[in-house]
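What follows is chain A.
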Amino acid sequence: MIARIFPSVPQSITVFVFWLLMAEDASPGTLVLAAFLAWLMPQIAARLEREFARIGEARILLPLGAKLLWDVVVANITVARQVLGPEDRLKPGFIWIPLELTNIHGISALTSVITLTPGTLTAELSADRSHLLVHCLHVEDPEQMIREIKQRYEAPLRRVFP
Partner candidate 1 sequence: MLLLLLALPFVAALAIAMARGASRRTVAWLAAAAPVLGLGMLGWLTPAVMAGSELREIVSWLPQGGLALGLHLDGLAWMFAGLVLGIGALIVLYAHYYLAEEDSARRFFGCLMLFMGAMLGVVLAHNLLVLVVFWELTSISSFLLIGFWTGRQDARQGARMALTITGMGGLALLGGVLLIGRVVGSYELDAVLAGGDAIRASALYPAILGLVLAGVFTKSAQFPLHFWLPQAMAAPTPVSAYLHSATMVKAGVFLLARLHPALAGTDLFFYVVTTVGAVTLLIGAWYAIFQHDLKGLLAYSTISHLGLITLLFGLSTPMAVVAGVFHILNHATFKASLFMAAGIIDHECGTRDLRRLGNLRKYMPYTAALAIVASLAMAGIPLLNGFLSKEMFFAEALEAGEQSAFRVAISIAALLYGVFGVAYSLRFVHDAFLGRGPRALPVEPHEPPVWMQVPVAILVALCLAVGILPGLVIEPVLKTAVAGTLGEAAPEFSLAVWHGWNLPLVMSIAGVLGGLLFYFALRRLFALHDAMLRTWGRHLYHVNVEKLFNAAWAFTARVAAGGIRRSLFWMIVVVLVVGSAPFIGQEASLLGDLPAPQPMPALGWVLWAVLVASTLATVAWHGKRLTALIVIGATGLMVSVAFAMLSAPDLALTQLLVEMVTIALMMMALNYLPKQSKQARTPFRRWRDALISIVAGVGVAGLAYAMLVRTPDGAVSAEMLARSLPEAYGANVVNVILVDFRGFDTFGEITVFAVAALVVHAMLRFARMRPDEVMPGPPVQLPIPADLTQLLFPLALTVSIYLFLRGHNAPGGGFIAGLAIAVPVLIKYVLQGARAVEATFGFDYVRGISIGLLLAAAGGLGSLLFGLPFLTSGHVDLHLPVIGSLPLASALVFDTGVYVVVFAGALLILSTMGTVRRRTLAAEEAA
Partner candidate 2 sequence: MQHLVLAPIVLPLVTGAILLMLERRHDVRVLRSGAWIGLALLLAAAVALVARADGGGIEAYLLGDWPSRLGIALMLDRLSALMVLTTTLLAIPALLYACAGWDRRALHFHALFQIQLAGLNGAFLTGDIFNLFVFFEVMLIASYGLLLSGARGERIAAGMHYVVFNIAASTLFLIALGLLYGMLGSLNMAELAVRVAAVAPEDVALVRVTLGLLLVVFCAKAALLPMYLWLPETYARAPAAVAALFVIMTKVGLYALLRTGSLWFGDMAGPFEGFARGPLLVLGMATMLLGSLGVVGALRLRIAAAYLVLMSAGTLFVAFALAQPGTIAAGLYYLPQSCFAAAALFLVAHIVQRQRGRAGDRVLPTGLALPLQTGLLFMVTALALVGLPPLSGFIGKFLMLAAVPAGDIGWVYFSVLASSLLALVGLSRSGSRLFWRTVEDQRDTDSVDGQPRVTRMEFAATALLLALVVAMSVFPAPVLRYTTATAEQLLAPADYVREVRATTPQVRAP
Partner candidate 3 sequence: MEFALASGIGVLVAAGVYLLLRARTFDVILGLTLLSYATNLLIFASGRMVVGKPPVLRALVEPVRANYADPLPQALVLTAIVIAFAMTAVVVVVAMRNHADLRSDHVDGREPERKPDAGPEDERSRDA
């Protein structure tokens, strides 16, 4: 029943918050409208989605986000150095990373995270969704890199998207 009215609770919450943020107003009218939209939008979306994301351990998200933010800053400094430095010192290359994540939401989250972090960029997901192709701007040791990604990001993500 709840699922019928709110096909995806996270989505409803997102829309609700999103609307309040956009409208910059918390008057009763806005709240009612926001609630209405929070009901309506997932309804529309539900017609187009086969399955909605289910979130496992949501509380991990916060530390993960903080870690990610830091990584992003670091990544940018790294990239700045690499860009400004001489290009021939780089050792670029592609790496296939085997995945343990099976949830597509998790995979996409991982993809984004990899792209946002230093010197790596996901280029392709293999057809069976078991490997990610990652381009690295500078890679000394591929194995090390794979390990680091799996441990640093994939593991927590597997808990979020079981």
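The set was built so that all candidates are chains of the complex that A comes from, given by their letters.
Just so it is clear, contacts are C-beta pairs under 8 Å (C-beta built on N, C-alpha and C of every residue); 3 or more make two chains touch, one makes a residue touch a chain; residues count from 1.
These figures come from a predicted structure and were not determined experimentally.
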{"item": "Candidate from this complex that touches chain A, chosen among 1, 2 or 3", "value": "1"}
{"item": "Partner candidate 1, residues of chain A touching it in the complex", "value": "11, 14-15, 18-19, 22-23, 27-29, 32, 37, 41-42, 44-45, 47-49, 52-53, 104-105, 107-108, 111, 122, 125, 127, 129"}
